[in-house]
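With one protein chain removed, the remaining protein chains of the complex are shown where they sit.
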Amino acid sequence: MEIFGINIAVLIASLMVASVPIMLAAIGELVVEKAGVLNLGVEGMMIMGAICGFITAVHTGSPMVGFLGGAAGAMALSLVFILLTQVFLANQVATGLALTLFGLGLSSLLGQGYNGIKPPRLGDVPFGPLENIPFFGRVLFTHDIMVYASIAIVAAVWAVLKYSRAGLILRAVGESHDAAHALGYKVVRIRILAILFGAAMAGLGGAYVSLVRVPQWTDGITAGAGWIALAIVVFASWKPWRVLIGAYLFGGITVLQLNLQAAGARIPVEYLSMSPYLITILVLVIMSSGRGRASLNAPAALGQNFHASR
Amino acid sequence: MKRRHLLASAALGLGLTIAGGAFAAGMDHVKACFVYVGPIGDGGWTFQHDQGRLAVEKEFGDKVETAYQENVPEGADAERVLTQMALSGCNIIFTTSFGYMDATNAVAAKFPDVKFEHATGFKRDSANVSTYNARFYEGRAVEGLLAGRMTKTNKIGYIGSFPIPEVVMGINSYYLNAKKVNPAVELSVVWAFTWFDPAKEADAAKALIDQGVDVIASHTDSTAVLAEAAKTEGKVIGFGQASDMAEYKDGPRISSIIDNWGPYYVKRVGALLDGSYEQADAWEGIAGGEVLIGDITDAVPAEVKAEAEGLRDAIAAGTYHPFTGPIKKQDGSDWLAEGQTAPDGDLLGMSFYVEGITGEIPK
Partner (left out) sequence: MLVLEKRPTPSKGWAWGTPFLAVALTMIAGGAMFALLGKDPVEAIRTIFWDPLFNAQFASYSRPQLLVKAAPLILIAIGLSLGFRAGIWNIGAEGQYIMGAVFGAAAGLALYPAETRWIFPLMIVAGAFGGFLWAMIPAILKTKFRTNEILVSLLLVYVAENILASMALGALRNPEGGGFPGSRNLSQWPAAANKELIAGTGLHWGVVAAVIAVIAAYVLLQRHILGFQIKLSGQAPRAARFAGVKPETLVVLCMGLSGALAGLAGVFEVAGPAGQISIDFNQGYGFTAIIVAFLGRLHPVGILLAGLLMALTYIGGELAQFMLGLPSAAIQAFQGMLLFFLLAVDVLSNYRIRLASFGREAR
């Protein structure tokens, strides 16, 4: 199947890979925000994940261990955020921004000496004959494990939030920490766990950039992906499956415009590259105007610190 | 002091002639300072300038002291950094990005005793400002020849950063010289609209690969393009850009264009030491050693390698110019007549594709 000389199956397969980092970071941030915490330090955690994952993979020779290292690195950085916002009750917006600044600096210091090294390669999952199914074989069965893992994580977050008691508590904490506290839930502990989960996901996303998408380390390698992840959470109106759609849309438009160029189509590149943001704003407006239901979907306690006054 | 002030303003008043006259006699010790736009760990543009700085240190030992500052944003911050460098006793300051042009000239006007060297710019408002650049299009010609010979699909690709003359020049040179050895060749250009975004650069490479392109040249800063090509396991090849990128030699990298600033930096600092320093507008290429063609690997057949090296040597010897007529513009109008070579002015302001390239330069 071809449109404008672009093979659609190949395009979809490409955008699935391109979207993995932002999807992972966004699903993590979604959980954090559902718990009522706004962590704007996603970019900082992603790049920490990228360098820590890279270093771990290079030294162990295993990309999978590298991903664990990436998650661990980002979680370590998020401890600063946890200490400041959950213990010292500092403002979350300012702390998140500082976290990004610090993460960018620290990652570059850690990465000195790792330029020009190639990490061990993560192969595709072998599906054997399934790969040869027309169209769907190319789209669905030619990826590495993290592509499937990221989708599985989205599904798991959706299921947990929707059906499990833990999900209910998490949402309660994000809606009204005072009520949740009155019911006897440990608000701060739950939020800390949510922030750690968010950091682990951002770290995985960052490690995916440095280990798979662009298998190398260079300073600033995530180049703003964390900010896009933040936008996707909003686009998704805090719904897990819409994170997947949002990530494919954001990742997809970049891949699409590059493919259109490569195919020789005449397109105004700069307008196309701002379109995901405009679409997101439009989606936001439509959702929030629609009888106010979806606007309520934003966790009510988002960005507010909790202090038990007994 | 006074005299030199006078000299500088006189040169300014006369509309500035390049040979501003030799400055003072030699110096015993020179402090050379460098302003970088990226981190020295970028593996490309800034890394190569820093290699040049190290070459200066190696050449002159105790006679020089160097200092640098990385990640300096263009604009107001650059002006402050330059002023602080001048105040701290730098004798010569190399500003290594186009965007430093106005800041360099503004600060230079305030410090007539300090020499300023601005890379890739064209403004020399006072006598102590020189500009330098390298004829990267000469390297692109060699890449083009290799691309034309090596492609199996007859589709070659080029990843551009921004549609500026420097990049357009490279695209045209690459295409013309590929076409010369392989008339069936088609060129796809993708504009990334960024100098540095590894993920996007990789995506751009992937888009080209998906379109059947099997030789990719790039004009962005990271090694992401080669990293992406490496994933195809030999089906797609490419070139090192700015630095040799030798780590991809066993993979897709068949050659490279190396920005070799060392010889120029050594020459200029040396001139300051021995008193022969003069204002300059340098645009050296392969002949001057500023553009190096990196090792052509064994993935290239011996006769093609010999042909490419022959082209390189012909350019160095001045017997071949990558833009030699007859060449028409994309719209079919004449640009260069038979045997005519491109004037530098045309190249430096190049904003058109040559005939045969499809697609448009974004406006």
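In order of appearance the chains are A and B, and numbering begins at 1 in each one.
The working rule: a contact is a pair of C-beta atoms (placed from the backbone, for glycine too) under 8 Å apart; a residue touches a chain by one contact, two chains touch by 3 or more.
A quick note: this is a predicted structure, and the numbers were derived from the prediction, not measured.
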item: Full-complex contact with the absent chain, from B:G99, B:G289, B:G325 or B:G356; value: B:G99
item: Residue among A:A25, A:A98 or A:L258 that touches the chain left out of view; value: A:A98
item: Residue of B:P165, B:G289 or B:G356 in touch with the missing chain, whole complex considered; value: B:P165
item: Hidden partner chain, residues of chain B it touches; value: 33, 39, 67-71, 73-77, 79-81, 83-85, 87-88, 98-99, 102-103, 122, 162-165, 168, 193, 348-351, 362-363
item: Residues from chain A at the interface with the omitted partner, ascending; value: 38, 40, 80, 83-84, 88-91, 93-95, 97-99, 101-109, 112, 181, 186-189, 219, 227, 230-231, 234, 270-271, 273-274, 277-278, 280-281, 284-285, 288-289, 292, 295, 298, 303, 307-310
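The rule is short, and it goes like this: only the chains that are shown with their structure count from here on.
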item: Computed distance of Cα centres, chain B from chain A, in Å; value: 37
item: Of all residues in chain A, those that touch chain B in their complex; value: 5-7, 10-11, 14, 18, 21, 108, 111-112, 115-118, 209, 213-216, 218-225, 254-255, 258-259, 261-264, 266, 268-270, 273
item: Contact footprint of chain A on chain B as seen in their complex; value: 38-39, 41-43, 47, 157, 188-194, 196-204, 206-208, 210-211, 213, 222-224, 227-228, 230, 245, 247, 358-360, 362
